[in-house]
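First the structure, then my questions, so here it is.
In this view, the complex is presented without one of its protein chains, the others remaining in place.
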Amino acid sequence: MANSTTTADPAPPGNLRWQKNRLAIAPWLFVAPALIFFSIYVIIPIFQSIALSFYEWNGLYDGEGQSTAKWVGLDNYRKLLFDDERFYISLKNNVIWLVLYMLAVPLGLAIALFLNQTVTGIRFYKSMFFFPFVISQVVVGLIYGWFYNPDYGVVGSLWKWAFCEETINIMGNVTTKCSTKPPDILGDEDWATYGIIFAGLWPQVAYCMILYLTGLNNVSPEQIEAGRLDGAKGWKMLRHIILPQLAPATFLAIVVTVIGALRSFDMIAIMTRGGPFGSSNVLAYYMYETAISEYGDRYGYGSAIATVLFLIMLVYISYFLWRMYRDEKDNS
Amino acid sequence: MIKTALKTTVAMVATGLLSSAVLAGDLVINFDDPNPAPKEAFETAVEAFKAANPDINVTVNINDREAHKTAIRNFLSADAPDITSWYPGNRMAPFVEAGLFEDVSDVWDDNGFHDALAAIKPTMTIDDKQWGVPYTYYQWGVYYRKDIFDKLELAEPTNWEEFNAVAEKLKEAGVTPITIGTKFLWTAAGVFDYLNLRTNGYEVHNDLTAGKIKYTDDRIKKVFETWKEMVDADYFVENHATMSWQDAIAPFANGDAAMYVMGNFSVDGYLNAGLTEDQIDFFQFPEITPGLPRAEEAPADAFFIPSGAKNKEDARKFLAFIAQPDVQTEWNNTIIQLPINKNAEVGDNKFLKEGFETLSTASGLAQFYDRDAPAQMAKAGMEGFQEFMLDTSKMDAILERLDGVQEEVYK
Partner (left out) sequence: MFPTPIEKTSGGLRLAYKLALPIALFLWLLPLLAIFMTSIRPAVDINSGNMFGWPSAFNLVENYVAVFTQSEALTYFWNSVKVTIPTVIISVSLACLAGYGLAIYNFKFALPLFFLFIAGNFVPFQILMVPVRDLSVKTGLYDTVTGLVLFHSAFQTGFCTLFMRNFIRALPYELIESARIEGVKEWRIFWHLVLPLVRPAVAALSVLIFTFIWNDFFWATVLTQGEASKPITAGIRALNGQFVSQWHLVSAASLMAAIPPVLMFFAMQKHFIAGLTLGATKG
């Protein structure tokens, strides 16, 4: 990098100082608007949140506009780590999300392999398979919430068809009597999280699929031919020739899936609000619920939850940055 | 000197020594119910207020109820209106403590509200001062399918034995006794509150929500024992955890369930679901502990003056105005709820008549679990109720956990 600066500096000697100054100031002028904006809304709030996590605050200012926050030191963290069952349930669900959400990567690859053909109309099929990613998660959540409903959703209707019969009740209305009751997926503490993750996988698989389709487009045909000559095909070919070349796509797929899993909020808010009784909560929603929902006004405690979530994410961010840094060094 | 003189004049005007017509002021009111009937009732009252005070320029903001609950936290300190609607009990406590609500005891003194609004006075009071003026409340109890009861020749139960007998008869006829939707939690709190009020009475309800009694207390355990019997005997509809309170009307309307522990606002829902007024009726939640004075749930809505209000004088006038008997009569006739002013007239509606009868003879009025208990406790408690209703064998673990939360919240 250092050498490119010198090569970019071939101005006549008399002009050198000015040229140098200009090149020193110019980048800041270009970056400044974005940086200022980004600092106000992203960088500074991170530190404010961390600071707030050492306070107890219900978000109110008194009549004079003074914050009513009270310094409590590490107390929020003590409660969170040693006294809060809900926190650990949410953390556990975050782990389940992370693990199961990863299924999106192989599933996305599978669909990409399935669709990586040149038959007529394949472009249409590719677009339609990608479709779920474009829809808002709110809509996906509503669709699946209805899908799972034991009374009038797809699950409930299938169940009724298989295990229930229609009878007439005391008021002469049609009702159903079931030999076993239909599964109430989103109302069951053991199933709610899996139900939401399954719904979440739908758009995420689509996302991974498109990454792999692009990756497959760029796999070198020579290497495939060479592999074929060596007698590799099917699984062996995939494993030894194709997958290594898809490594960048895989990396990106994992990164976006991890981020997606840790950010899971929309569908939980729509489908269960963390229920029943907090059993499908994750840190992102728990934080929101604690800080600004109807029954939550604990800004400080919420900030402590957010800080923990931030620290977890920081592991991935650091790894990602480290990789970027390595690539940058290799490129320069 | 001139400045001081001017100030005194203004103060004199403001305290009403001069004719009110001299003072022209802007009055901003934030109201929290955009649904047709409540909105109409509010706007009618505002028009009447304007007609009586032509010099006051009233501006109203009507917000969604849920949105209002979060927005109030901001606008009270950032951009205070002159009046806002809000709820009494523990819901107003944080704002009172932060000094964000104006003490309006003087409005109560000047207008004889201590007597006229006595029903709701305790819950409007903190530190012996009144912080707002209530305009409506409504009863809770058991709404039931009268046609089903008639068909099975069942009478309204008045005690727990009769209630159980009714429930068994309903089950025999293939009808689930009680419908409920606990997805949003608070409906379960209604059941809990009533079981507690009938088993232990008003004092225990207040002590529990004030954090003075533990959840593992034998008295509270007894409530859960009764509740456990009900759940284990399949008194409640299945899948209640995925249903909202509106969803739970469906089995009730279809005749698959016969009773609903609810507030009077639900009547509209029954009618919209295709039931007629003849098909539904109301009875007071039956007695459990014989001879215990009967207390009821009666959540009230009220108006408050933020301490950051700019026109507190006219705001006080408005508060005094909306508690007048004729204003409350008209308002509550529109929204089909009960007026609080004891000189107001109750609307001509069978549910209101029963509600008035229920509340005016009650020994105490509770505001509802999630308004009487602090928010964090209410949330944990209601999650516990839902968890309990799904698996009664977890009772002890749940009660112990609630004790832990209680210790944390009321410290």
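Chains here go by letter, A and B, matching the order in which they are written, and residues are numbered from 1 within each.
Following the convention adopted for this analysis, a contact is a pair of C-beta atoms (placed from the backbone, for glycine too) under 8 Å apart; a residue touches a chain by one contact, two chains touch by 3 or more.
Predicted, not measured: the structure shown is a model, and the values here were computed from it.
Asker: Which listed residue, B:Val231, B:Ala250 or B:Leu271, touches the chain dropped from view?
Answerer: The single option touching the absent chain is B:Ala250.
Asker: Looking at B:Ala78, B:Ala155 or B:Ala397, which makes contact with the chain not pictured?
Answerer: B:Ala78
Asker: Kindly note down the residues of chain B that lie in touch with the hidden chain.
Answerer: 63-64, 66-68, 70-71, 74, 78-79, 244, 246-247, 250
Asker: Considering the whole complex, not just the chains shown, which residues of chain A touch the missing one?
Answerer: The missing chain touches chain A at positions 1-2, 4-5, 7-8, 10-11, 22-24, 26-31, 33-35, 37-38, 40-46, 48-50, 52, 59, 113-114, 116-119, 121-122, 125, 127-132, 134-139, 142-144, 146-147, 152-154, 157, 202, 207, 210-212, 214-219, 221, 224, 233, 237-238, 241-242, 248-249, 251-252, 259, 262-263, 265-266, 269-270, 283-284, 287-288, 291-292, 299, 302-303, 305-307, 309-310, 313, 316-317, 320-321, 323-325, 327-328.
One rule holds for everything that comes next: only the chains that are shown with their structure count from here on.
Asker: Which positions of chain B touch chain A when the two form their complex?
Answerer: For chain B paired with chain A, touching residues are 66, 69-70, 73, 76-78, 94-95, 98-100, 145, 147-148, 151-152, 173-175, 182-185, 238-243, 247, 250, 254-256, 307-308, 370, 375-376, 378-379, 383-384, 386-387, 390, 401, 404, 408.
Asker: In the complex formed with chain B, which residues of chain A make contact?
Answerer: 58-63, 65, 68, 79, 83, 85, 149-151, 169-173, 175, 181-182, 184, 186-189, 273, 275-278, 289, 292-298
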